[in-house]
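Of the protein chains in this complex, all but one are displayed in their positions.
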Amino acid sequence: MFRKILIANRGEIAVRIIRACRELGIKSAAVFSDVDRNSLHVRLADEAYPIGPAPSRESYLNLDKLMHVARRAGCDAVHPGYGFLAENPALPRACTDASLTFIGPPAEAMEALGSKTAGRSLARGVDVPTVPGTNEPIENPEEARALAQRMGYPVLLKAVAGGGGKGMRLVSNDEEFHSAFRDASSEAMNAFGNPSVFLEKYLEKPRHIEIQILADAHGRVVSLGERECSVQRRHQKVIEEAPSPIMTPELRKRMGDSAVRIARAGGYVNAGTVEFLVDAHYNYYFLEVNTRLQVEHPVTEQVTGLDLVKLQIAIAAGHRLPFAWESITPRGHAMELRLYAEDPENNFFPSPGKILSRRAPSGPGIRLDEGVYSGWTVPMDYDPLLAKLIAWGNSREETIARLRRALEEYTVTGIKTNAALFRRILVEPDFLRSEIHTKWLDEMLKRPLEGKNADSRAADVAAIAAALWHALRETAANTESSEKSSRWKIDGRDRQLDRTP
Amino acid sequence: MFRKILIANRGEIAVRIIRACRELGIKSAAVFSDVDRNSLHVRLADEAYPIGPAPSRESYLNLDKLMHVARRAGCDAVHPGYGFLAENPALPRACTDASLTFIGPPAEAMEALGSKTAGRSLARGVDVPTVPGTNEPIENPEEARALAQRMGYPVLLKAVAGGGGKGMRLVSNDEEFHSAFRDASSEAMNAFGNPSVFLEKYLEKPRHIEIQILADAHGRVVSLGERECSVQRRHQKVIEEAPSPIMTPELRKRMGDSAVRIARAGGYVNAGTVEFLVDAHYNYYFLEVNTRLQVEHPVTEQVTGLDLVKLQIAIAAGHRLPFAWESITPRGHAMELRLYAEDPENNFFPSPGKILSRRAPSGPGIRLDEGVYSGWTVPMDYDPLLAKLIAWGNSREETIARLRRALEEYTVTGIKTNAALFRRILVEPDFLRSEIHTKWLDEMLKRPLEGKNADSRAADVAAIAAALWHALRETAANTESSEKSSRWKIDGRDRQLDRTP
Amino acid sequence: MKYEVHIDGKKRVVELSRESEQWRVSLDGMTLDADAVEVTPNTFSILLEGESHEVRIAPMPDGSLTLHTGIAEYVAEVEDPRAWRGRRHGAMEVEGRQQITAPMPGKIVRILAKPGESVEIGQGLLVVEAMKMQNEIRSPKSGRVEKLFVKEGQAVNAGEVLAWVD
Partner (left out) sequence: MKYEVHIDGKKRVVELSRESEQWRVSLDGMTLDADAVEVTPNTFSILLEGESHEVRIAPMPDGSLTLHTGIAEYVAEVEDPRAWRGRRHGAMEVEGRQQITAPMPGKIVRILAKPGESVEIGQGLLVVEAMKMQNEIRSPKSGRVEKLFVKEGQAVNAGEVLAWVD
C-alpha cells in the first residue's frame, strides 16, 4: 500500500480523498493556491504545500509545480480528484516519468475513452448505440452549421475535453449557431485548455443515466449499477440518485454490460463512469466516458456500501476486485443535492464571499461532503460547489423526505446558496413521480415561482424580527452613541468568546 | 397517522424524534425548562412550550405540566424519548386518560417488564436464565448484607427503577456494603424518584449484549438482532456496536428467541431492548428489559437500514410489522461513541459551560446525532451527553478507522469533552481484538496513560502557537494599551461578522 | 417601542415592549404571545403563539435588512416613527432608467446589445464570465440601451455599473 498520496485538487473532493487516506493509514499531501491557504482541505491534510497564485493555470493545472511538490514531499502516488487535470493524459504520463503511481486510468485509456469523439467511435465498435452527430472535432464552423441544418435543430455543441456542462451550448436554430460556437469553444478553452467542440443531435426529453464501473489491473471489470442525473440546469447536474426510478433489472443488466464492454475495449483500469441518454422508449445511447471519479459518486457508495475512493487506491496498488461484485445489488435509495454558492433569485450568479454562519444538517440517513467552514471566504476563482448533501432511505420517498428535513436544518449566511432551488424541486409533482428529463429543470425554472412567500406566518415573524433587531441595537445605543456602544456590546459578547468559563 | 406529537424530552433524543416527525410530515411540539430555552430541540421543533424551572422534578418529570401542554397544543400522541418519564407507567396512564396515544409500551407491560425484579421472575417463567440474586427490592439492608456474604463478593446493588448505571454500586466486601447501599438508593431516589435497590451476583468479565425487539399491536414480535455494549465506565455504556464481534448465527437465534419470549410473556408492544450478560463460555443471563428506545438505537439502524423512531410511531398508530423482518440480517458493522461534556483528565467530572467553537465530523459512513451548537451553554442540570458519533463500515476495522478519522475532525472548545478517552480506546489492542468485558474500561483507566504527549512534533507546534498567540495579541497592543486595542481588534473582526459582503 | 416595517410589499406596524426577559409583541395592532432570543449573533429564535421560528438577519450596507426564515427570504426596511431619518423604500424604486450593475466580480466576455439598440425585457445585454461560467446579464425592462460603461475583456467589480437601460 502507499505511504503518502499527493492530492492534486481542492475543495470538497480533496477533503473526501484526505478522509479515505486517513482511514487507510496513508499520509495525505495537499496543495493550495494563494487564495486557498485557509481552505478546509489544507487544514485537514497531513501535509500541505503552496503551488502558486489563484488562477488554475498557474496552480492546480500546473503539472510541473505538482510534480515538484510530489517529489519534495516524498509521495508515492497521486490522486487527481475530478476536474482540473483529472482527465488530462499528461498527468498519468508525468507520474510514470516521476515513478509515481497515478490513481486513475492509464494515459492510453484516457485518450481512447476520454475525448467524447474517440469514445463514440469506440462504442460503435463494440455495438453500443450512440447519439447521431459529428464524430470529429469541428474544423470548419460553416460546414458544421450546414450539417446541423441537415440533421435538424435543436443540436448540441459540446467540448471534446472535460464535462460538467462547461463548453456546452444548445443551439435551436441557424441564427444562433455561430455565437453559440464561439461561446462554447472559448468556455472550453478556459475550462480545459482545449477549444475543440463537436456537434450532436439533441434528443427530446432524454434521461441522463450513467453506469459506475470498476476495473482492476488484472482484467476484472464490474458494474456497480446506475445513477440517474436527469435533473440538470444548463447541462449541469444538480441532483443525482440511485437507483434510477425507471430502471428494471433487465435494462440495468444490458446497460451494465454495454458499459463493461466499452471499458474493456478501451483497456480501462480503476473507477470510471459511462454516461448514457435514455429516451422515452427505454432506448439508451452512449454519451461519453468520464475517466475519473464523479462528483456524484457518493450516491453509489450509499446504496452499495462501498467506498469508491478507497477502492481507487486499492486498485492503483494492484489489488484484485472480489469476484462477488459482478452481481452487486443496491440497497435502499440514495440522492445527492449539489449545494452551490450561487444566487437562485439572480439567474444563479456565483456568490463568493465570507461564510458568516453555518448550520450543517445531520442525523439518520444524512451524509454531508463539504469543503467549507464558518468564517471561511469562498474564493471567486473556482467552481462554486460548497457541499454535497446526500441522503439514504429505504425508499425514494423516505430519501426525499430526509433531504427536505435536512434542507430545513441547513443554513448558511454571508453568501447566497441554491438551497431554495432544492426546496422547490423536492416538492414538484413531476419530480416526485420522477417524470423528468435533462431539460425538465430549465423548463421548471421558466415557470414563475408562485406563492413563494405564501406562508404569511413567515412574513409576520420576519417583520417582528426586523423590529426586534432594531430595538436591540438601539437599546444598546441609548447608553452611548449607536456606533460606539453597539461595538462595546459586541465587544462584550466577543470577550466572553475569548475565555473559557 | 398522527397530526402532532408531544416530545416529552430534551437534548439529542428530542432532536432525533423531531427529525423523524418532520420526515413523516407530523408536527412536533417540544417542551423546555427555563435553562433550555435556547436548546437545539426548541429551535428545530415546529412548536415549543415552557414547562418550568431547571430541576427535572419541576419540568421534564412533571406529568401535569406535560399533559397541560399536550392539551393546549392539540397533540394526539406523546413520545417520551429515554430517561425522564420514559419508563414510568404513570405517563402511558395519563395519556390514556387524556385520550392521547403513548408512543411506547402499555403501562401494564412496563410494570411486568420494567422493574428489574419483576422482569427477572418473568424471564424465569419462560425458561430464560437470569443472574442469581435477590428477586425483591431490599427491605432490610442488614439481611441483604448477610445474603451478599453468603453469595460471596463481589455483588452489585442496582436501582429497581431506571438504568444507565445510575443508582448502581459494585460492592467488593462487607465493609463497603452499607455506604454503597446508601449511595445507590439516594442516587436512585434522585434519578428515578424511587429509592429501592436489589442485590445481584457479580459475574466475572461478562460481556453486555442486548437484543433490540419490535412488537406491533397485532401480536407480531421480531428481533432486530443484537448490540454489544461491553465498553462501560462505572456501568455506564460509552461505546456500543452491532453486530457483536463474538456473535454466531446460532447464538443470535437463541438470544433473539429468548428476548421475543420475554416480550410476549410481558404483553410487550412497540420498541424495546432485552439486556443480557454473556460469560466466557457463551452462556447468557437475562439482565433487564428497557421498555423504551435506547440511547444506542442508531447502531441497529445503521446495520438494518430501519428507522426505529419512525417504526415506534407507526406501531403506535396501529400499523403491522412486515412478516419478512422475522429474518432480518444486519449489513456491515456500526459503532457508536457517546460524547459527554466531562473531563477525562479529571475523573470524568461533568464540564458544563458555553461551547465556544465546534467542528462536526462528516463524510462517508459518519452519522452524528447531537443536541448542541456553537454558542450554546450546556446546562449543569441534566445528563451531560453532547452527541453520539456513529460510524458504519463494511467491517469492524473500517468502522473503527472511520471513527478515528471522525474524532480527528471533531473539535469542541469552551468545555471539556471525553473525546480523548475514545482516541485512547480505539487504539487499545484488547479493544481491537474485542477482548473486552463490562469492567474492561474501568481497568484500562487504572493503567497510567503513557506517552500521551509522545508526539514531540505536537509539543513543538503548541509551543510555537503559544508564542504566536502572544505575538499577535501584543502586536495589536503596540498601537494602544493591550487591554483596549485587543478589544478594538476583536471588535473589528466582529463588526465584519455583522455585515454581509 | 413602535416600528414601521416595510416588508414583502406591505407596511407592518410592530410594537415591542420588554417584560423581564420576555418581549410583548403587537403586530398591526394585534397582540401576540411571543418569546424571542438571539441564540447566536444575528440569529433569532422566535416562539410566536407556540410556533418555533428562526430568523437569520443580515444588515445591508444601505441600512435595510435581509431576513432568512428557512423557507423564505425577505428584505425589510424599518422606520422608527420617532426618528425621521428618511429612507428609500423598495416600493419606490421602480420604472424610469434602470441601472445595470455587475452582480459579482468577473470579466466582460461579450457585448450583446450596443448603445442605442432597443431591447426587450429579459433580452441579453452582456455576457460576464465568473467562476469559469459564462453568465448572460438580461435587461430588466423593455427599452433602449442608453449607455454602456464597459467593453469586452474588461474586468468588473461587484456592484459596478455596466449599462443604463431606459
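A, B and C are the chain letters, set down in written order, and residue numbers restart from 1 in every chain.
Heads up, the rule we're going with is that contacts are C-beta pairs under 8 Å (C-beta built on N, C-alpha and C of every residue); 3 or more make two chains touch, one makes a residue touch a chain.
All values reported here derive from a predicted model rather than from experimental measurement.
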item	value
Visible chains that the absent chain touches, using the contact criterion stated earlier	A, B
Sole contact to the chain not displayed, among B:F102, B:Y382 or B:F431	B:Y382
Touching the absent chain when the full complex is considered, from B:E143, B:E397, B:E443 or B:D460	B:D460
Options A:I5, A:C21, A:A45 or A:A406, residue touching the unrepresented chain	A:A45
Identified contact with the non-displayed chain, of B:A98, B:L170, B:A420 or B:L445	B:A420
Hidden partner interface residues of chain B, rising order	166, 179, 182-183, 186-187, 190-191, 343, 345-352, 356-357, 380-384, 408, 411, 413-414, 420, 423, 452-453, 455, 457-472, 474, 490, 493
Contact set of chain A toward the excluded chain (per top definition)	29-30, 37-38, 42-49, 72-73, 373-376, 497-500
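As a convention for this text, only the chains that are shown with their structure count from here on.
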item	value
Centroid comparison with chain C (C-alpha atoms), farthest chain	B
Multi-partner residues of chain C (each touching 2 or more other chains)	40-42, 51, 58-59
Residue numbers of chain B (touch at least two other chains)	44, 373-374, 494, 497-498, 500
